[in-house]
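Only a single protein chain was left out; the remaining protein chains are all shown in position.
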Amino acid sequence: CICNCVASGHCRLSSHIPDVCKTEDCCLGIDEAGRGPVLGPMVYGICFCPVSKKDDLKDLKVADSKTLTETERENLFQKLDEARSYIGWALQILSPNTISTSMLQRSKYNLNALSHDTAIGLVQYALDSGVQLTEVFVDTVGPAEKYEEKLSQLFPGVKVTVRPKADSLFPVVSAASICAKVARDRVVKGWNFAEQLGEVDSDYGSGYPNDPKTKAWLLKYLDPVFGYPQFVRFSWSTAQTLMDSKSVTVHWDDDDEDGEKAAQRQNNRSMLSYFSASSGANDQTPAHQPHRFFTDRRLKSLDAL
Amino acid sequence: MATRKKRTPNAQNDSWVVVAADSVIDSQKKNSDPAFVKLRNPSTDAASLYMFGSGDDQLYEVKAFEEDFHSWFLGQTVQQDGKLLFVTPMDPLYLILPYLIKSGKEGKFQPVDQVFIDEEFPACSRLLNCTRSLASLHHVAEEKEVGSLKFHRYSRDRTLNWLKKKVERTVIALKKRNISVGEGVKSTTYVRVKPESDHHEEDYLRYAHGLISEYISEDLSKALLQHLQLPELTSPKDTEPPLKKRKLSDKPVEAGEDYTKFNSADFARKPPKKMSAAQKSLAKVDKTGMKPMSSFFSPKVKAEKN
Partner (left out) sequence: MSCNSNVIRVLPPVGQEQRVPVHLMPCEIEHNGSAQVSEYFTATMKDRKHEKTVSFRGRGLKGQELSCPQGYTGLVLKEVNKPGSDQEDRTVRISSVFNKLTYWNLETPPNSDDTIVMAMDWPELAEAIHGPVDD
């Protein structure tokens, strides 16, 4: 079977589920990496272990991934992996294309909703894999209370704690943040462009919009028609502003202003046809109204090429 | 988010996408080229675009399919104008008819080439060159031969019989193509006393009559309706505005379809025992843009051989 991610731009990676996690009460931490950058995917990580092993996890000296250097994160990830007899992890990678198309969807799907749904999916995955979850710790950037309530309702029997900066408060969240960050860095570093762009300069910088290297890269790889390769999040204002100033303009039928106008025009047209048809009965020789076979198919005669 | 830009009209279009009957290009292998021409539209009396095939043998109608907010990618180019032109063979009699009717008002038989004089549309005389024109004039006119000369006089009876056959042909095509013809008259206040099946048949007849009426004058259209023994509908609703496009509806478009899957029992179906290792899951995932993941994870997360 081909994994769902092929279609959806989702991609999940996971460790083996430790046997002990299927028999003992477990705690689970969730964190994300790469929310802010204009480039590359967003990665969600979960890490879980038996509640009885919390201290062992602490002894590994995991900490918030943001306070660590890349090498430290790599080393810690290796340590987590070595502890695979009692620590498990899973990652969900949201491709930048998924982020763009979701956020720019007709019925907008914002980053928070996307973020919540992904986290929920990962917890469900752990449950479905037989992990005996009793405690879940979540790092959040949004309002914690509502999110905590939502998760508690979805997973009855699991004690859910949502906290800002949870990655520095709970070692199991720190561990999740390390997994997520390591994966995100790897994916960005070795991004394999689906576009046929030849050799692409991989000096993207951090991917944050204010990083001069990222800015330079965005300027260099701006295409006048297509904008950017799918590596870039089109929904970020940085990308949109650059395209607005340097690429050709593209209009969609749901562009706010245009859409309104189009709807208005359509309205006028049908009103007109209504009146012309009724006045036709009075022999007022109204403008010719094509048969609905043609109007339904948007077919019309031309008077010039 | 960036502010939306105003739409700039496409001033310099010099390219067109066309779907044309094969005879248009086949005929090019002969000596002369096909050409777009402007002729008098028999229904609107104004100019419309048509095409003559090579040597004027065949007349073609030009219709444009055009939806708002569309453009083309043609090979390695963009064409802003999203129109698609259809070039389909046309019966020249429809265009000949108004000229015959006009000259027939005097009730005289006339040499046909004297009928086609139109200062506004000089190309109209080329209609007579079409292979089918002279051969089918008898459908709409009486003919008289004096020596080697032929004379014609418009005949309303012949014309209505000819148009009736056109309507019948069209009904067959509408049925064959499964084109929905009902909506237009369903909502009228017109009370019917005929059985259901006749309603259906009448819907087809009216629809086909409407299509044929695109090619004749309003006067002739009304006469044809009588000839088909269809009462005239006066309700304005029989020409309803076109169907609303479904895709523009504002119902949510599968929001989060992919994500909600994770809430479902999707993963429960997977056997929990031999959970695939990262290496195995890697083999399954979409690696677009994620080439080095496997090389990274494989040495650390040992795959379970099973």
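Residue numbering begins at 1 within each chain, and the chains themselves are lettered A and B in the order written.
Note that in this section contacts are C-beta pairs under 8 Å (C-beta built on N, C-alpha and C of every residue); 3 or more make two chains touch, one makes a residue touch a chain.
Everything quoted here is computed from the prediction, not taken from an experiment.
S.K.: What residues on chain A make contact with the chain left out of this view?
M.R.: Residues 7, 97, 100-101, 103-106, 194-197, 223-227, 229-230, 233-235, 239, 243, 248-254, 293, 296-299, 304-305 of chain A touch the chain that is not shown.
S.K.: Pick out the residues on chain B that sit against the missing chain.
M.R.: 7-8, 10, 12-22, 24-25, 28, 33-38, 47, 51, 61, 63, 65, 67-80, 82, 84, 86, 88-91, 94, 120-123, 132, 136, 138-139, 162, 165-166, 169-170, 172-174, 176-177, 179, 211-212, 215, 245-247, 253-254
One rule holds for everything that comes next: only the chains that are shown with their structure count from here on.
S.K.: Counting only Cα atoms for the centres, state how far chain A is from chain B in Å.
M.R.: 41
S.K.: Quick one: which bits of chain A touch chain B in the complex? Just the residue numbers, please.
M.R.: For this pair, the touching residues of chain A are 1-17, 22, 41, 77-78, 81, 84, 93, 95, 105-107, 109, 113-114, 117-118, 120-122, 124-125, 128-130, 154, 183, 186-187, 189-194, 225, 230-231, 237, 240-241, 244, 248-249, 251-253, 255-258, 262, 269-270, 273-274, 277-278, 280-281, 285, 288-305.
S.K.: Would you tell me which residues of chain B are touching chain A in their complex?
M.R.: Answer in residue numbers: 1-2, 4-8, 16, 36, 38, 41, 43-44, 46-49, 62-69, 78, 85-86, 179, 184, 207, 210-211, 213-214, 218, 234, 236, 238-243, 248, 250, 252-253, 255-256, 258-263, 265-268, 270, 272, 275-278, 281-282, 284-293, 296-297, 300-301, 304.
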